[in-house]
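We show some of the complex, not the whole, and keep each chain where it was.
Order as written gives the chain letters A and B; numbering starts at 1 within each chain.
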Amino acid sequence: MPKSLRRKSKKAGLPPGTLIHVGAPKTARVKVTIIDYDESNLQEKEVVKIDECYPFKEKSTVTWINVDGIHDVDVIDKIGKNYGIHPLLLEDIVNTEQRPKLDDFEDYLFLVLKMLSYDEKQHEIKIEQVSLVIGPNYVISFQEREGDVFDPVRDRIRRAKGKIRKMGADYLAYALLDAVVDGYFLILEKIGDRIESVEEDLISNPDAKTLQIIHYLKREMIFLRRSVWPLREVISGVSRKESTLIRESTGIFLRDVYDHTIQVIDTIETYRDMVSGMLDTHLSSISNRMNEVMKVLTIFAAIFIPLTFVAGIYGMNFSYMPELGWRWGYFVVLAIMATICISMLIYFKRKKWL
Amino acid sequence: MPKSLRRKSKKAGLPPGTLIHVGAPKTARVKVTIIDYDESNLQEKEVVKIDECYPFKEKSTVTWINVDGIHDVDVIDKIGKNYGIHPLLLEDIVNTEQRPKLDDFEDYLFLVLKMLSYDEKQHEIKIEQVSLVIGPNYVISFQEREGDVFDPVRDRIRRAKGKIRKMGADYLAYALLDAVVDGYFLILEKIGDRIESVEEDLISNPDAKTLQIIHYLKREMIFLRRSVWPLREVISGVSRKESTLIRESTGIFLRDVYDHTIQVIDTIETYRDMVSGMLDTHLSSISNRMNEVMKVLTIFAAIFIPLTFVAGIYGMNFSYMPELGWRWGYFVVLAIMATICISMLIYFKRKKWL
């Protein structure tokens, strides 16, 4: 994931407000869709020419413009100009290295969020940047690519489920925020599963593979934390703003999303603590096993080396070695060896090595 | 315990206020009991039809409605509607993954708590979510299952012990809070016992089992902390609220519960520090033991390997080896071996390995 930091530098030195896409290069067409609704009407369309978006600014209905793909800075620029978005914010939209943040302008609120998804194939968390511009009667959302967690929201609008169709743009913004935060729980679930699967091997069978998974989990927690932590302030910021853009009735819902965010952060911290603990335990566990290995070695060595020595003595070729001629010499030596062996076993038994 | 996080995700995308039970699935019947009292009267009954609860809202006596089982969202919904509880709160009640929290509405306070119990069979801490709705003359408590720490409170109401019968709903709420917090001390006691039992093995006999117990204790402290820490703010919140629901006379009792909560948190932190210290000590202790094992091995090897080599020399079959023919050759070699052996012992004695 640190790769993501590499491309920021190509911006160094440009005048502020210059739109340069900073992120993985993409070739797909930018897709812009509009959902416009009030309690009784609903219009949904994909935009072909970008100026189709313009008239919705003045309509009293709630308009949700969703932009999939931010690599075409031209599209962003046009929408930005029409909706009066500050050039520095447009720069933030196309730069996918932003921290989650909230900027409050008089006419609109600007939010940067991180949308997480789990790539089942590569067992990796994917981070996508979502920017929201919340105006009095419109919400514009910018995403890096198609595919998102907003389908249930679209569905609720289409089917007029819940009270979304009766509420304003601020409630729509809340619904989107809520969808993003709900997505985090899915990720945490995956991580929770992996933590649990490692836990089992941790003490009974610690090895390099366990270590690698712990190491990756640790790194993932670092990145996850970095994406989610600032969200706390963003959402608490939105709900406390005395902006006229956020109606009071939406406040309680925002407080609910805030509670969920705290819960996510709390779980991340818990997982972080657990993963840290696992690394410590892994080290102790490996030392433990090495101890076992060493004991096996020592027991073998301590028993057989003296015996081999005794055998070695009577393998010497001195012409005068009285024991060699004794009738029972061989058996006496065997008995001595058995005695040594048994004493050693008793000694190690007492030391609790056996 | 991380399992508990898994089911949250099935809610992702639903409109807010949709009641979905998030928790271990249960089939038992929901049991609703009512205790209604004032200084002179006491009525206690189990509810058969849920609308038996409704009339108590208007009565001037103090009413305690206790709901055991929250998987039947229908029951929750009906009570909620009758008592005017906000749909988002009902959602919180049936979602057992909440953090302890306090929400202040004009007509009632809403608290989420974690009630802990120790499962003697599985040596595990069980966490149960308890939600309290505190109205002007009623308290509604929602629990996940039957069996709780509230029996002493019921008993005090029945026998009119202490001043509970003379006080209002806020005092009842305090009594319930106090019972929950007192329950924590029982858990801490169990953990204290286990910490102590591990301490003894820690330095004298550290092994994988010790490590496992420390690892589990550490995990339990993480979860315990997570359950109790937010309680601090919840209780301090209740006692500072300028809500008309909390009479001034109850304030001092709430401050007392607050003191207990601080004491619980303090003890958890102390235990956490101790358990962390134990993991470090365990590692050092194992290294220590490995050192001992290594010394034994080295002493055996360093003494017998040279001796075996000497024996090996005189086991060679060269036709011309003058020593072999000497009359006392064998005994001279034995003497040399004894000298080597004694010198090594003196050497290791000096090195303090013996």
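Quick note on the criterion: contacts are C-beta pairs under 8 Å (C-beta built on N, C-alpha and C of every residue); 3 or more make two chains touch, one makes a residue touch a chain.
Everything quoted here is computed from the prediction, not taken from an experiment.
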Notebook entry, point to check: All chains share one sequence and 2 are in place; how many are there in total?
Noted result: 5
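Convention: only the chains that are shown with their structure count from here on.
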Notebook entry, point to check: In whole angstrom, how far does the Cα centroid of chain A sit from the Cα centroid of chain B?
Noted result: 26
Item checked: chain B contact footprint on chain A (complex, rising order) -> 149, 151-153, 155-156, 161-164, 178-179, 182-183, 185-186, 188-189, 192-193, 195-196, 202-203, 252-253, 256, 259, 262-263, 266-267, 270-271, 273-274, 277, 280-281, 283-285, 287-288, 290-291, 294-295, 297-298, 301-302, 305-306, 308-309, 312-313, 315-321, 352-353
Next item on the list: Using the touch rule from the top, collect the residues of chain B that touch chain A in their complex.
Entry: 2-3, 5-6, 8-9, 11-18, 86, 88, 97-99, 101, 205-208, 211-212, 214-215, 218-219, 222-223, 226, 279, 282-283, 286-287, 289-290, 293-294, 296-297, 300-301, 304-305, 307-308, 311-312, 314-317, 321, 323-330, 333-334
